[in-house]
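The structure under discussion appears below in the form of structure tokens.
Missing here: one protein chain of the complex. Every other protein chain is in place.
Chains here go by letter, A, B and C, matching the order in which they are written, and residues are numbered from 1 within each.
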Amino acid sequence: MGWPVLSIMTWAPFASALVIMALGRSRPALVRWTALIGTAVSMVCALWLYVNYDVATAGFQFFEEFPLVPSMGITYQLAIDGMSLLMVLLTAIIILAGVFASWTVKTRDQEFYALLLLLVTGVFGVFVSLDLFVFFLFYEIAVLPMYLLIGIWGSSGEVRPQGLFGWAFGRTGVGTKEYAAMKLTLYLLLGSAFILVGMLALYVAAGSTSFSLLALEAVEFDPALQSWVFLAFYIGFGILAAIFPFHTWSPDGHASAPTAVSMLHAGVLMKLGAYGVIRIGMGLLPDATQQWVWLVGAIACINIVYGALSAMAQKDLKYVIAYSSVSHMGIVMLGAATLTENGMNGAVFQMFAHGIMTGLFFALVGLVYEKAHSREIFRMGGFATMMPGIAVAFTIGGLSSLGLPATAGFVAEFLTFLGAWSSANSWWLFPAVIGAFLTSLYVLRVVRAIFWGPKSDDPRFQELPDAQGTEWVAIVILVGVLVLFGVLPGLAITPIDASTVPLLMRLGGM
Amino acid sequence: MTLEVAGFWVLSLLLVGSALGVVLTKNLFHSVLWLALALTGTAGVFLMLDAEFLAGVQILLYAGGVVTVVVFAIVVTERLVGTRLAHTSRRVLIGGGVAALFLGIMLNSLSRIVLPTSRVPMESDPTRLIGTAVMTRFILPFELLAVLLLVSLLAASYLARPEE
Amino acid sequence: MDSPLDPLVLAVVLAPVSAFMLLALVAPLRRSGRPAAVVSILGAATAFVSAVLVWRGLDAPLQRVWTWLPDANGALASVGFLADEQSSVMLLLVTLVSLLVQIYSLGYLSDEPAPGIGRYYAYQSLFAFSMLGLVVAPNLVQLFVCWELVGLCSYLLIGFWYRKPSAARAAVKAFWTTKAGDVGLLIGIVLLWRHTGTFDFAELRQLVDGGLVGIDGLALITFCIYLGAAGKSAQFPLHVWLPDAMEGPTPVSALIHAATMVTAGVYLLVRMAFLFALTPDVLLLVAWVGAGTALMAAMLACAQNDIKRVLAYSTVSQLGYMMTAIGAGFASAGFFHLLTHGVFKALLFLGAGAVIHAVGTNDITRMGGLARRMPQTMVVFLVGTLSLAGLPLFGGFLSKEEVLAAVWDGGMTGPFVFLLVAAFLTAFYMFRVVFLAFFGPETSRESEHGGGHAPHDAPWSMSLPLWALALASMAIGVYFTFHHPETAFEAPGWLAPLATGVASGGVVLAWLTFQRKMISAEALAQATGPLRTAAARGFWVDEAFVAVYRGMLMALARIVGWIDRYIVDGVLNVVSAWTVSGGDGLRGIQTGKVQDYVLALAAGVVAVMWWLRGAM
Partner (left out) sequence: MGLYAYLSLAAVVFSIGLFGVMTRRNTVGILLGIELMLNAVNINLVAFSRFHGEVTGMVLTVFAICITVAEVALGLSIVILLFRTRRTAMADHVDWLKG
């Protein structure tokens, strides 16, 4: 084999982070261009992988192996299949857009970019590593920088402690960025603890010889063990995928995080959770999957409807988007829980579509906030006259979010619906469809209130600029991808199908 | 009671008494003087243990150098503050209790193990032995010690430098 | 390509989308205004010419599909086209109206700034593409995709003047209401796929013909599909969005909310008629709701003073006619009415647009005597009105009669009576508009439009489409008055005179009331009493929706939002707060004083040694 493309893709952002830390002191241009080059390398690698991935052969491809701790069976083993291929592509797109979207970061830009790129290395690593130990290392790398990124560059919201348990909110400091950062990190670390326990349990049960996913896949685990390990994985990864009732870190975290971090976190990191549940939880534990899908699906339904209703009740723009993520991640989990080809394809496609869409949303919200310094939906109004570009992009994002055809959101939801009705629990279809309808209510309400309604009287919002320069690049990339994959879903479904069908065969679903 | 035993008891009483003086007196300056006495007593103990060189070092460096430095520091700081330094004690009972317990357990432990009662003769004069050991086996720590002293000297003068 | 017609069908669909892409992607062109309009019109013209050629040349159904959504077995869903008798004639209608409306808009929107015009034509092209894609859709997935896209275009075009709060609100309302129906359609499609394993119309038809489709559960599926159609085609109670949709520019109302998009629901049911035939219960529901809608909307139309809202309610009413015919089991009659209605309703809307453009108001009570000022407009509007009223020799005569015949033949006496009353009311309210606006005394008015010059006939770009549609309407009327098409049902001999008589009755009543003033309008209003009050308020359907939205949905959302913040997150925060308090309590032992730390250290050593005392 030639170039270790997966490694290059994974470590290119890390390398640029090192360069930035070494040379970037008070050289903002260098910082940005280095970051751009690093992510562009990843993007090129991801595209190369996409083009060269052999759909006909399916399964894992582009293997790279390098023993790390041979005595414990820890190997630096990388490979991707269709599902991770798409996730890798998503990550590359989002971070590329994210680098453009944070072009205007002013405080401590050097550290900001370095941490962002470090985080991306972690995300890439999770998607490409087959060794559970390495997977977990990358997972932690992906989670931890978030604390600093939110705590330092975040913005404090306008939630004030009050009402029931008000004393508790006052005590924990709800509404501040530090609170959000702490909550997110602690929650995700709690999840990591569950994941670690599950991984070690499987490792030991399989004879303590290998952490490799492929080796573990070949082992038939005891059903009782499978049962609780699956729950551990489900909760552990599920926290990152914002399953009810472990989702409350998401609105606070996403609302407080700076633009690029929200984009990356809601766009990609939440998918790590769903990816983990599907790849590790379902992939390694077929019996437990059959046993627990009812729970996964039921909670996903709660997520969908509950998230949508919560989003409807919000007055803060970022919270709306964050809750819509909770709702949409429900679609992902629901699709996975259907254990049908369509549902699974829909789930993975939704991971991709929602990643792009939410990345777009947060990029735009960031722009609006940067220009108007407000996130209060019902204070703003009539922005379409002043920022038509942002308005149009936001509307497209919103339409994709409510599942309008010709955007990626529709394909994902449609496939999931088909899967839901074909699954063992066909009633899942109805909450899912209702959720999609509720989405149209709150999304259009927000879109109208901010952009298309009459102009606000507030003197702050009289003269606002449209997006400019690099901001356009981020928007255009994301909108383009969203529409491209909505019009030609086969681009994504073909590789996805190559990975979901084998998985479902293992699960006995096909 | 041999002369050795008598000397030991006298030295012990001197050492313990002066040590108590260090920790109990209300006057900081007196404390330092009691310490000088205690260090000298320690030098006596060293002498009893045939370590004449160490006794000399003890008196020169410790009783001479350290005490001087401490006195100097006290004088300087009192000048800085402009008042006498208070030298009171706190939590005497708890501290005394813990110290007494500590002592009790130490003595109890000592009493339960078998310790040599007679001295093994040294190969030659201890001072010579020390010199040889320092220059051969312990040459590296010795040199590092020199560096340490230099560094601490610089550090001390840096920390105590006059205010800008 | 299997058939020489293939590229033509493709051209019909792809010409508008090319225009749209050009306008969407090339921003300078879009902002240039008129050139953008020309691009769009060229696209529509290409589509129209191709549609004519397809219609002329088609002898057998033509289907081509390409994989869109792949799955393990090849294709889950595909895109392509199915050109048959129904879709080709529908293509003709859509491209014709689309082209004429786009030409008309040139004049109508002449005051709009250039970027606005570019945006408008981009939307128009997108709409044309979506609607044509819907018409030729060979399967339900493509149909649904285009279905949603036309809904999107409707949303965008209603909200075209988005700075007007009412327009922005109406746009969202239209989207929400149709989306509610679409939820049903989507569920129906999903269920049908599970039920039959295909989305494809042709395959479905084969299955149905072969008796391979189970009846169990089919009623639910057809009902769900009907929900979608009801939303799109403004059937009670989902009709509320259509009158509000008149906030959009009038040509848009003509194209989308009269001739094409709103008929998509009817078209869907026509396409799926073979399936609906298996579920007579649902058909009965369709008929009753259709008839009820027709009657209710006709009553509502009588109580409106806004010319466009009158037309909007009349559209709702006519859609009810079509639905009733389908419900009676004779989809062809409904489809026929769809086609003629598309032509003359577009004509009426464009005529109304010319009036509004000249007068600057929508209020018919503030018009009057326009016949002298705008004779051409008067003539074409009259043609449209007569067609709508269903008088012989005019466009709507035969189709309306066919609908009535179909309903009668279907044995549905109740709906038949409803429709007959609605026909009377239709003639009445349309002539009310005609008499109030074009005849009668000229009201003194300060024109809000164009700075006080007197209203006059529209420029050529607007009158050309008007005349074209009026002629088409007349041609259809004359042709079909003398050439009865073959139908699957028998029209009783008394029907044509009865229908004509009822319509004439309506005309006469309107004449007496509003022209001769022999019957006082107030007295008439008094006589109908509470019904009229109710009609003026739209039978409170709007209020009911608002109540459901505000009182139930938003309340539920608030409750959930509260629960999320104060219970789900609250419990979490209580646990955290306890942890923090515990830490607070414990931190007292950290005095920061070095002596205390040494003390603790010594005590610790003592404790450890005490613990290990046995070992030492």
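A few remarks follow.
Criterion: contacts are C-beta pairs under 8 Å (C-beta built on N, C-alpha and C of every residue); 3 or more make two chains touch, one makes a residue touch a chain.
As the structure is a prediction and not an experimental result, all values here were calculated from the model.
Considering the entire complex, the omitted chain makes contact with B, C. If you put the missing chain back, the residues of chain C touching it would be 586-595, 598-599, 602. Within the entire complex, the positions of chain B that touch the omitted partner chain are 4-5, 8, 12, 15-16, 19-20, 22-23, 28, 31-32, 35, 38-39, 42, 45-46, 48-51, 53-54, 57-58, 61-62, 65-66, 69-70, 73-74, 76-77, 80-81, 85-92, 94-96, 98-100, 102-103, 106-107, 110-111, 115-123, 126, 129-130, 133-134, 137-138, 141-142, 145, 148-149, 152-153, 155-157, 159-160, 163.
We adopt the following convention: only the chains that are shown with their structure count from here on.
Chain contacts here run in a simple line, from one end chain through to the other with no loop closing.
Counting contacting C-beta pairs between every two chains, the top pair is A-C. A simple rule picks the central chain: find each chain's mean C-alpha point, then take the one closest to the mean of all protein C-alpha atoms, which gives A. Distance between chain centres (mean CA atoms), chain A to chain C: 36 Å.
Rounded to whole angstrom, the centroid-to-centroid distance between chain A and chain B, based on C-alpha atoms, equals 65 Å.
Mean C-alpha positions place chain B and chain C at a centre distance of 99 Å.
Those residues of chain C lying in contact with chain A across their complex are 67-72, 76, 141, 144-146, 148-149, 152, 159, 162-165, 168-169, 171-172, 175-176, 179-180, 183, 186-187, 190-191, 193-194, 549, 553-554, 556-558, 560-562, 564-574, 576-577, 580-581. Those residues of chain A whose C-beta lies close enough to touch chain C in the complex are 159, 163-165, 167-169, 171-172, 174, 183, 244-245, 248, 306, 309-310, 312-314, 341-342, 345, 382, 384-385, 399, 402, 404-406, 410-411, 414-415, 417-418, 420-422, 426, 429-430, 433-434, 436-438, 440-442, 444-445, 448, 452-455, 489-490, 493-494, 497, 501, 510. By the touch rule above, chain B contacts chain C in their complex via residues 90-91, 94-95, 98-99, 101-102, 105, 108-109, 112-113.
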